[in-house]
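Here the complex is missing one protein chain, while the rest keep their positions.
And then chain A:
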């Protein structure tokens, strides 16, 4: 498998707190890679570095073997990395299609003035959602009227429209019920089927086991292990997270 993203020796300090102390991460193209760890292990800091929200104090990030340095999330996006935050980053009162095209609306120049192509955007939005097997008929519906799973689908559709190859999903199932969670797991599987690489941060071990191919476990700002999740149970994974490095060799 070829590596699409790697982080080597990442350090990050916030004042007196050292969030990351030499964390490593290696993600293969086309896999769903979970980042696990207890609170304070450094998961969200590591993700922030990859998403371009923060810059590392030391360490390197490589995308497809090329070292990158992100000043802001737009840089990360240009490198093909999109982040779906826990709050999804959607405008609740705006329409589905407006959210999918937010900030990169389709328009045509008429006498020098950019005019929106609403029909084309609605059609495009419907197509992207259909590729995810997510059926929504009325593209003018506000996002706040959708279910949690559907909202997640809209956020993913936007990431896909940005041509992101690596999609970071931060706690996508945290606030969802059983049915909604199933829908999100299905969406993540769809993403993998389409060849996208997914970085998944989740506290829910059952979700991680259900959908991820591999996991990297963080503890105290360091990656203690990376392992394939084939045949690993949720309980075993939870134990590894709590025990940290102790069981690496056996795992």
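To be clear about the criterion, a contact is a pair of C-beta atoms (placed from the backbone, for glycine too) under 8 Å apart; a residue touches a chain by one contact, two chains touch by 3 or more; residues count from 1.
The rule is simple: contacts and distances are computed from a predicted model.
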Exercise. One chain of this complex is not shown here; going by its UniProt record, which of these names is it: "Putative zinc finger protein", "Ring-1,2-phenylacetyl-CoA epoxidase subunit PaaC", "ABC transporter permease" or "Penicillin acylase family protein"?
Worked result: "ABC transporter permease"
Exercise. Of the listed residues A:58, A:116 or A:135, which contacts the missing chain in the full complex?
Worked result: A:116
Exercise. Of the residues A:15, A:71 or A:103, which one touches the chain left out of the display?
Worked result: A:103
Seminar exercise, completed: Considering the complete complex, of A:93, A:135, A:175 or A:242, the missing chain is touched by A:93
Exercise. List the chain A residues touching the unshown chain?
Worked result: 73-74, 77, 85, 87, 89-94, 98, 102-105, 107, 113-116, 141-142, 144-145, 158
